[in-house]
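Every protein chain but one is kept in place in this view of the complex.
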Amino acid sequence: QLKQADTVSTYKSIIPVERQSLLSNVDLIANMQFGHSSDWDDGSWQGSKFNMNQFRMEIRGWVTEKLYFRFRHRYTSSFEPQSVDNIIKGVDYAALTFKVNEKWSITAGKMATDWGGIEFDLNPIDIYTYSDIIEQADNYLAGVGATYQATKDHSFGLQLLNPRTQTAEEIYGEDVIIGGDIETAKAPWAGVFNWRGSFFDGKLNTLWHYSVFNEGDDDFQNYMAFGQQLNLNKWSIAYDYKLSLEDVDRTGIIRNLISTNDQTYVLRNTRYESHWLSVQHRIHPQWQLSLTAFVDFSSVKNEMGDYKKVRNAYSYIPAIEYYPFKDYNVKLFVNYVGRVFRYTDFAEDTFNLSNGDTGRLSFGIITPLNFL
Amino acid sequence: QLKQADTVSTYKSIIPVERQSLLSNVDLIANMQFGHSSDWDDGSWQGSKFNMNQFRMEIRGWVTEKLYFRFRHRYTSSFEPQSVDNIIKGVDYAALTFKVNEKWSITAGKMATDWGGIEFDLNPIDIYTYSDIIEQADNYLAGVGATYQATKDHSFGLQLLNPRTQTAEEIYGEDVIIGGDIETAKAPWAGVFNWRGSFFDGKLNTLWHYSVFNEGDDDFQNYMAFGQQLNLNKWSIAYDYKLSLEDVDRTGIIRNLISTNDQTYVLRNTRYESHWLSVQHRIHPQWQLSLTAFVDFSSVKNEMGDYKKVRNAYSYIPAIEYYPFKDYNVKLFVNYVGRVFRYTDFAEDTFNLSNGDTGRLSFGIITPLNFL
Partner (left out) sequence: QLKQADTVSTYKSIIPVERQSLLSNVDLIANMQFGHSSDWDDGSWQGSKFNMNQFRMEIRGWVTEKLYFRFRHRYTSSFEPQSVDNIIKGVDYAALTFKVNEKWSITAGKMATDWGGIEFDLNPIDIYTYSDIIEQADNYLAGVGATYQATKDHSFGLQLLNPRTQTAEEIYGEDVIIGGDIETAKAPWAGVFNWRGSFFDGKLNTLWHYSVFNEGDDDFQNYMAFGQQLNLNKWSIAYDYKLSLEDVDRTGIIRNLISTNDQTYVLRNTRYESHWLSVQHRIHPQWQLSLTAFVDFSSVKNEMGDYKKVRNAYSYIPAIEYYPFKDYNVKLFVNYVGRVFRYTDFAEDTFNLSNGDTGRLSFGIITPLNFL
C-alpha cells in the first residue's frame, strides 16, 4: 500500500496504451536564453559578463483529449511562496484547461494574464527587453478563465484573477507611501477581456484586451493593449499600443523614480502609455534581421487634476539572428538594446530627475529546447 | 567523456527495452488542489481570493523489479535546505525502496513518517483541512524503514528517523522558552511502529501506529494514532483516534497560544488528543457527498502534575464533490470548513485566551495529474 497516493503502481512489462498517448502529447521543454552582455551608462562602459537571461522549465500537453496541463517554472526568479496565491513566484503556469467542446474551454490555476499585444504573446526567450508596462507588471496570476472560439478566425477570452501574488502592504509598503487614503479591498480582483482575431488567411492578426484591476474600494487600474501583426512573405511587422490608467501607481515607475520624501504626487493617478513596433525580415531561410523600437510615456496627475508628463523612454533593439539547424528551433543572436530616458521640465523641477542613456550589446543563444 | 557522470550516452535510434519498462512503471504526477476561498472570523467576512492550496510534483515508480523510487516536491513550501537533514523542506519524499523478497522491503531517504490514521494516509490534495496534530507535525523525515508483509491482509512497519529537519534551537527558540532544563540529545531519534490490517475482504481496514520521539535525555514524545475505515457499497466511513503526550511541547499549539511572558507552563508536559470522523457517500458514480468532523483537545500539566485542558477545537467540513470524467481522476469541489475554538476557564484565567470561530467557504479543483 502506498502512503499518500491515489493509485498503486504495479510492475508491467510493456508501454501501456495510455502512456503512449501521453508521450505523444506532452512536451518537456527547457526555455533558455543565454548570452554575453556588455553595458554602457551615458556612454561609459559599466562591465561585461555571461548571463542566463531566461531559463524556464516547462511541461505542457494534453493528458486526455479533454484536459490540457501546463506548468512553467523560472530558475531565474525567487523561490519563495507568495502570500496571496501560496505558490512560489517563479511558477508562471500551474494550470489545467478543460476543453468543454469545440467552442468553449475553461482554465483554472496560476496562468499568464490574457493580455493583448504581440510583445507579451511571444515566448519570453524571444524578447530581448520588455517595454515598461510588461516589465513591471505581475504577468502570472491565479484565477479562472474561459475562452470562446467564435469562428475559426476569432476567439474571445475572459479571466477573473487575483490582482497580485502579494498583499498590497507588501507591494506598496506600509505607511510611507499609501497614506491614510487607500482602503485595501477585502476581495481584490482583476478582470481581463481579450479578443484574438485573424484576417486574410492569417496575414493580419489582432490581439486586443481590456482589463480592470480592483485594488481598493475606489481604486482601479484600467489597462488595455491593442496588438496587430502583419505577415507578408519574408516580412513580419507588429505594432502594439498599450495604455494603463492607475488610481494607485501599480506599475510603479514614477513611484520608484521619485524620492519617497516627495509624497505630493506619490502613488495616485499615474498614466503609462506605450507604442511598440517590431519589424522582422527573413533575408534567408537561416538568417533574420529585426528591429524593435518602442517608446514608453509616464505621466502623473498634479494637484489640479491634469496629467503631467514625467518621462519619455525611447528604446531601440536592432538584432541579427541566425538559425543553425533547419529542423530544430535554436537561434544565435547579436543585438543592441539602446534606451534613451528623457525627463520633462516638470519632472526635473519637481522631482530633480535628469536625462540618461543606457546601452547593452549582447550575443548568445536562444532555444525552447524540447527534450522529451 | 562526460564530466561528473557515471555513464556515457551514445546516440541510438529506437527505444531500448529497459527504457520501455521504465516508461511503463514510472509516473510523473502533478498533485494539485486549486480553488477560491472566502474567510470569516467570528462571523465577519475577512476576504476572498484564489489559492493554490497544494501543488506537489511527484516522480514515483519501479526502476527495476526490485527498486522503487519516490520523489515529491511541494511548490508551496520554503525552498531552503534544512539544517539537520540537509535537503530543502519542501521535499516530502526522496527515497529508495528495496524489495528484498515477497515479505520484506527496506526504504532509505527522506520519506513520510509511517503514521497511523486514515487522515494522514490520504493524498494531501484530498484533505481540505488537517486536524491539529498533523497540521503542526514534521510529517516528512530522513531515515530508514522496514516493512514486513505478514499475510496478504496484514503488514507491519518500523521506521528509525531523525525526529526533525531542523535543530531544537531553531524549533524551540534559544533561551526564552526552553530554559535551562532541557538537554538536547546528541543523537535525537524517532521510532515508528505501524500496523496495516484488512478484514472481511477489505471492507474494514485498520491503520495503527505507535511512535516515540526522543529529543533530550529525559524528553520524549509519545504519539499514537489508531485509524479504521469501513467500506460499504456506496458508503465509506473512517474514524481516527490520535493521542500525543509530549514532555516538550513539540506540537506547539499551547506554546503558540500563550504569551512568551507567561513562562510557568511553557513547553513542558503537553497532551494533544484528537477524534476524527469522515463519512463519504457516493450518491451517483460522478457525485459524492462527504462530511468530515473532528475535535482537537489541548491540555497541559499544571504545577501539581495534573493535566488541565486549555482548548477544545471543534471542526466540521461538509463537501460536495463532482467527478466530471469517468476515466480520469479530476474532481470539482465545494466545501465549508467551520472551526469552533472553545477555551476552558483555566485557559481564560491563566492565559487570558477567549473563544472564537472561523469559517472558510471554498470551491475548486483537485487532481493527481498523471502527465507522463
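Note that the chains are named A and B in the order they appear, and that numbering of residues resets to 1 at the start of each chain.
Criterion: a residue touches a chain if its C-beta (ideal position, glycine included) is under 8 Å from a C-beta of that chain, and two chains touch if they have at least 3 such contacts.
Note that this is a predicted model, so its numbers are computed, not measured.
Asker: Considering the complete complex, identify which of A:Arg196, A:Arg255 or A:Arg271 is in touch with the unshown chain.
Answerer: The single option touching the absent chain is A:Arg196.
Asker: Touch as defined at the start, partner being the missing chain; which of A:Ser155, A:Ser236, A:Thr344 or A:Thr358 qualifies?
Answerer: A:Ser155
Asker: If the missing chain were put back, which residues of chain A would it touch?
Answerer: Against the missing chain, chain A presents residues 20-21, 23-25, 27, 30, 32, 34, 36, 38, 45-53, 55, 57, 60-62, 65, 75-79, 92, 111-112, 114, 120-124, 126, 155, 196, 324-325, 327-330, 364-365, 367-372.
Asker: Would you write out the residues of chain B that touch the absent chain, in ascending order?
Answerer: 1, 3-7, 9, 11-16, 19, 22-23, 26, 28, 59, 61, 63-64, 66-67, 69, 71, 73, 79-81, 84-88, 91, 94, 96, 98, 108-110, 142-144, 161-162, 186-188, 372
Note that only the chains that are shown with their structure count from here on.
Asker: Roughly how far apart in rotation are chain A and chain B when fitted on CA atoms, stated in degrees to the nearest 5?
Answerer: 120
Asker: Measuring centre to centre with CA averages, how many angstrom lie between chain A and chain B?
Answerer: 37
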